[in-house]
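Everything below concerns the one structure shown next.
Note that one protein chain of the assembly has been removed; the remaining protein chains are unaltered in position.
Going by the order they are written in, the chains are A, B and C; count residues from 1 in each one.
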Amino acid sequence: MAVDRQQVVQWIQAYAAAIRENRDYLTQLDAAIGDADHGANMDRGFQAVLGKLPTVADKDIGAILKTVGMTLVSTVGGAGGPLYGTLFMQAGQAEAGKTEMTDQDVVALFEAALKGVIVRGKAEPGDKTMVDTLTPAVNALKEAVDGGAPLDEALKQAMTAAEEGMKGTIPLVARKGRASYLGERSAGHQDPGATSSYLLVKTAAETL
Amino acid sequence: MAVDRQQVVQWIQAYAAAIRENRDYLTQLDAAIGDADHGANMDRGFQAVLGKLPTVADKDIGAILKTVGMTLVSTVGGAGGPLYGTLFMQAGQAEAGKTEMTDQDVVALFEAALKGVIVRGKAEPGDKTMVDTLTPAVNALKEAVDGGAPLDEALKQAMTAAEEGMKGTIPLVARKGRASYLGERSAGHQDPGATSSYLLVKTAAETL
Amino acid sequence: MQNKEVHLKKLINNPEMVVREELEGVALAHGDLVKVNYDPNFVYRADAPTQGKVAVISGGGSGHEPMHGGFVGYSMLDAACPGAVFTSPTPDQMYEAAKKVDGGAGVLYIVKNYTGDVMNFEMAADLLKAEDIPVESVLVDDDVAVQNSTWTAGRRGVGTTVLMEKIVGGAAEAGYSLEKLAELARKVNANGRSMGMALTSCTVPHVGKPTFELGEDEMEIGIGIHGEPGRTRMKLQSADQIVEMLVEPIVADLPFKGGDNVLAFVNSMGGTPLVELYIVYRKMAEILKGKGINITRNLVGPYITSLEMAGASITLLKLDDEMTKFWDAPVQTPGLRWGR
Partner (left out) sequence: MQNKEVHLKKLINNPEMVVREELEGVALAHGDLVKVNYDPNFVYRADAPTQGKVAVISGGGSGHEPMHGGFVGYSMLDAACPGAVFTSPTPDQMYEAAKKVDGGAGVLYIVKNYTGDVMNFEMAADLLKAEDIPVESVLVDDDVAVQNSTWTAGRRGVGTTVLMEKIVGGAAEAGYSLEKLAELARKVNANGRSMGMALTSCTVPHVGKPTFELGEDEMEIGIGIHGEPGRTRMKLQSADQIVEMLVEPIVADLPFKGGDNVLAFVNSMGGTPLVELYIVYRKMAEILKGKGINITRNLVGPYITSLEMAGASITLLKLDDEMTKFWDAPVQTPGLRWGR
């Protein structure tokens, strides 16, 4: 079953709604080990994205995702802006010209997204960042699809892996981003970016 | 009975002690309608005076009082400095060269002191200042001495008049000094300067 | 000092030593521009006296920095006399300062209209007169928060003081006689009006507790620079509403009229940061524009403060060519500098 561009739009909308719903929670997580703005930043960005979506809904999936990325880049600020912006721009790059995606295309989308985050932020798994959520999620997704699972099943497995990755950031000592200034004191708190990335995978599982 | 310079020195010492004892009280009064420094200012000045007294104790009464005045002027600051400084400098002027004072000399001392305050501050009775204490005190002193009362009796009457004048400042609306910025809100509080002036008359009654 | 328990949120050692240690810091930091005399305390131009120039001297309680010590230098003050915090200085300070910086053309005292300041400067002036040194004293009483009347202490001197020190300092540098300088200073005072407000109180170090109490949701409109009460205490309002409450009484008082050119001075009471001052400036400019009043010069920053008090004040000075010229003149002091 192919994923069409309307579903991609629904995914973005669902993610925007999830961010809004978890705005205060994300900010609270960021207050503990960062600067208490991750929820507000992401929400500001996705509200702008929602405003932009209608103007590109009839473009190809690549164009839609790139627009999301560019909008985030210019509205989120902080570390989240370039990271999520690059995530979506690279995902769009991978889907350039497509109006439908095969399961393998969806895998490619997430692989490109993760790669974008890594190139931009130079974080490795274990650094207590969104990479800790996205890496296991992308691996699980690829493994399941390659193993012949249907996309909705594969995305569910990705979501489970993402959740584990997110929770796995709790004991970690941050080595990237603002939380790293805390040194040892950053352990014991869940990373806000890892959390918003979990929501991204979760809403994908619900819409794609 | 003449008043000798040793008694004058005792008066100053007694007044310095009274100021120290009432330092917080005076400051508290000034907090209500001024800037909460009258006690601290006067105490700083009289501590300096105590340090200077030994160097002039063998001079004439005029010189002693002038030294007190000049010391106050350069250490008290605010309104209190020039007012009490002028008070003692003018009192000293009136007793220039004297090593003993007759009762009439004591009257002249206080008349000159009050006149100095009035010339310096341009306040009239009823303005809610030290003038409200000193005016009735000087009048009572003069009347009593002129009427033939012994000096200690006359000074006691002056003290009673001073106390009445001091208490009389409570209902007044300030028209001079910092308290005047409060307008009507200054009524209901006893004036700090009127209070320190009462202590001046009181210690005179106890020592001269 | 090490053992004294520190309980104030202030970078100080001993409350009684604040002024002394600050002056030592000023001397160390700005030795190229100013020197400091201790006992009596005054800050004076490193190159003083300037022969043939009228010496301009100001002073007042400490706690309003950079005023006045920060304004000593080329084309502004020749000397500044700092009292204890919020307490006027003593006559020996102003007298000794005058003796140090007098260049033979007389001395101008700039005095903010507080009873203590007025009387202490007056005594210093008397001492100078006794030595036949020509001296003029000019009062600043620009605070419209206080109702004026001839039988009270009158209005307080606030923001216009800073502008006067700059303008008069420039004119003195340009060779004005004492008489002309006093006239110019009185013109500045006659054309300047101010009003301030406080969001928080401040704490005088040696007092150790806030000068006044202000609720979490309250502010004081018309505050004095020593924390004197203002016109009204009220619930917090938006910046725009607060600016209206400051600007309207100022404009009505002079009154400033359409077509007037003004120097607009937005000042922090100390604890309010620059970002907020520009929000204040924005609304002030809008209101003045609506009235046809032209802001031709401005100053934005903490120049006449009340320790760490949060709040702001606005000063408007109606300019003419003479005042504008000396405002623009190069100035080089620790606290205000341009053109050299």
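Methods note: a contact is a pair of C-beta atoms (placed from the backbone, for glycine too) under 8 Å apart; a residue touches a chain by one contact, two chains touch by 3 or more.
Keep in mind it's a predicted model, so treat the numbers as computed, not measured.
Q: Specify the shown partners of the omitted chain in the complete complex.
A: Per the touch rule above, the missing chain touches A, C.
Q: From the list C:E22, C:D78, C:E165 or C:E228, pick the residue that touches the absent chain.
A: Of these options, the touching residue for the absent chain is C:E22.
Q: Under the stated touch rule, tell me which residues of subunit A contact the chain that is not displayed.
A: 27, 35-37, 40-41, 73-83, 85-86, 120-121, 174-178, 180-183, 185
Q: For review purposes, identify every residue of subunit C that touches the missing chain, sorted by number.
A: 1-2, 4, 6-14, 18, 21-26, 28-29, 62-63, 65-66, 70, 199-200, 217, 219, 235-242, 266, 270-282, 285, 298, 300, 302, 305, 307-308, 310-312, 332, 334, 337-340
Simple rule for what comes next: only the chains that are shown with their structure count from here on.
Q: Quick one: do these chains touch in a line, a ring, a star, all-to-all (complete), or other?
A: other
Q: Which whole number of Å gives the spacing of the CA centres of subunit A and subunit C?
A: Here the centre of subunit C sits 56 Å away from the centre of subunit A.
Q: Averaging over Cα atoms per chain, report the distance between subunit A and subunit B in Å.
A: About 79 Å, centre to centre.
Q: Among the residues of subunit A, which are close enough to touch at least two other chains?
A: Residues: none.
Q: For subunit C, give me the residues that contact two or more of the other chains.
A: In subunit C, no residue touches at least two other chains, as defined above.
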